[in-house]
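Note that this complex is displayed minus one protein chain, with the remaining chains in position.
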Amino acid sequence: MKRLILAAAVVFVGAPFAVAQDAPTGAEPSRVVGAPRGKALDGDALAARTEDVAGLLRCPVCQGLSVADSPATMAVNMKGQVKELLAQGYDQEQILAYFENSYGEFVRLEPPLRGVNWLVWLGPVLALAAGGVIVAWTLRARRRAGSVEPEAPLPGPDTLPDDPKLARHVRRVRELAYGWPDGRPPGTSA
Amino acid sequence: MSQPVVGERKPRALNQRVLLLGFLVVAPLVAVLLLNLGRDPHVIDSPLVGRAAPEFTLQPLDGGEPVTLASLRGRPLVLNFWATWCVPCFQEHPLLVSAARALGDRARFIGVIYEDSEEQVQGFLARQGSAYPSLLDPGSRTAIAFGIFGVPETYFIDAEGRIAAKHVGPLDAASLEAKLRQAGLSP
Partner (left out) sequence: MTAALGRNLVLLALLASTVGAVVGSATAARGSAVGWAWTRRLAYLFAAAMVAANGLMVWALLARDFSVSYVAQVGSLSVPNWVAVVSLWSSLEGSILFWGLVIGGYVGVATWANRDRHPEYMPWAVAVWLACGAFFAFLLAGPAQPFQTVSPVPADGPGPNPLLQNHLLMAIHPPFLYLGFVGMTIPFGLASAALLTGRLGHDFLRPLRTWLMLPWTFLTVAIVLGGWWAYEVLGWGGYWAWDPVENASFLPWLTATAALHSALLSERKGVLKGWTVTLVLATFLLTILGTFMTRSGVFNSVHSFTQSAIGPTIFVFLVLALAWSIALLALRIDRLAAEGTVEPALGRDSLFLVNNLLFVLFTFTVLLGTVFPLLVEALRGVQMSVGRPYFDRMAVPLGIALLLLMGVGPALPWGRATPQQVRQALVPPLMGAALVTAVAAALGVRRPWTLLALAFGGYTLQVTLRELWLPLARRRARGESLGRALVESGFLRGRRRFGSYVVHAGAAVVIVAIAVSSTMGTSREAQLKVGEKTQVGAYTLTFLAVDEVSEPHREAVVARVGVSRGGRELGVLSPRMNQYERQREPIGTPAVRSSLFEDLYLSVMNIDSASGSLGLLAMVNPMVGWIWAATALMALGSLVSLVPSRADTRP
């Protein structure tokens, strides 16, 4: 959840940097997403962040895998470029925006928070709320219904139905289920 | 038939709430599926069409000065990403060569080599003939900038450097001509 808010903040802050329809394009990332905004990485931190960011990009060739997981040559090259950009100090949103500029929104595995995409992020939350309301209402309705006084008194352990055959069966059941001799509660006479 | 003990609700002939709810849940799903029937989800539209082509500076295969996109302005440009290991590239190669020769100065043809070795490419061109330069793209950075999914893919760029059209897969004569016209080729 914290990551969600952070992502939203980054996107909204980064919105001016996001690629508009007539933004200048160019193989140089700085032309597309501006100057690096983050800290230049190296070593283990660089390797770890490369996996993270590459995991958010879709491999254009093996479209079922992320750039981090895909063995395709294009994915390996893209991962290499992600590593370069991180080493130069570009942050995650800039890198994702750079690839989105070339490949379209398709290449982002997590839907960015814009326009109708909000539906896929909020949908489950709204469904949870709606479901919670329905469950609460169901239980309250049951309680309301359960508190209605029934017309006939509810049977208890010492009452039997009027029908003698049925009564015999009920006694037999009580005998088997509770171990009551002759199906009568202990301490009662025949 | 068991009698309802508590919470008795008179059974109506048609539970309208269920009907409405069912419809509301199901109708959007059915509509979405119906609207997408027949579409191939693996073909992705390029976002670059209609925008300025990404700048590049690449080394030609046979050596010499690096070639920049800016230097190629002034005429419609056919930018073809290809490789020797790709069968459809092999199929479209003769068409591109003959078109380059036929059009001469009216249009410019440039090949960009995707994930291949220099020797393989040189051997291929020696055998199959060439009529325009091919550029080397180490690490496929330019291919990535152009949003290449695979090869062959061809971009048609107009004289001002805007991408007029993209063709995915091997070119045929009709598509080549039509997309060159879109890039501003004068008849």
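Should a chain be cited, it is by its letter among A and B, assigned in written order, with residues numbered from 1 in that chain.
One rule holds for everything that comes next: a contact is a pair of C-beta atoms (placed from the backbone, for glycine too) under 8 Å apart; a residue touches a chain by one contact, two chains touch by 3 or more.
Bear in mind that the values here come from a model prediction, so they are computed numbers and not experimental data.
Engineer: One chain is left out of this view; which of A:Glu28, A:Asp69 or A:Glu175 touches it in the full complex?
Structural biologist: For the chain that is not drawn, the touching residue is A:Asp69.
Engineer: Hey, which chain A residues sit against the chain that's not shown?
Structural biologist: Per the touch rule, chain A residues meeting the hidden chain are 3-4, 55-56, 58, 61-66, 69-73, 76, 104-111, 115-117, 119-120, 123-124, 127-128, 131-132, 134-135, 138-140, 142-143, 145-146.
Engineer: Since one chain has been left out of the picture, which residues of chain B touch it in the full complex?
Structural biologist: Looking at chain B, the ones touching the missing chain are residues 1-7, 9, 11-16, 18-19, 22-23, 26, 28-37, 39-42, 44-45, 85-86.
Basically, only the chains that are shown with their structure count from here on.
Engineer: Report the residues of chain B in contact with chain A in the complex, numbered from low to high.
Structural biologist: 5-7, 42, 44-48, 51-56, 115, 139-150
Engineer: Please give the residue numbers of chain A that touch chain B in the complex, ascending.
Structural biologist: Of all residues in chain A, those touching chain B are 21-28, 31, 60-61, 63, 73-74, 77-78, 80-81, 99-106, 141-142, 145-146, 148, 150.
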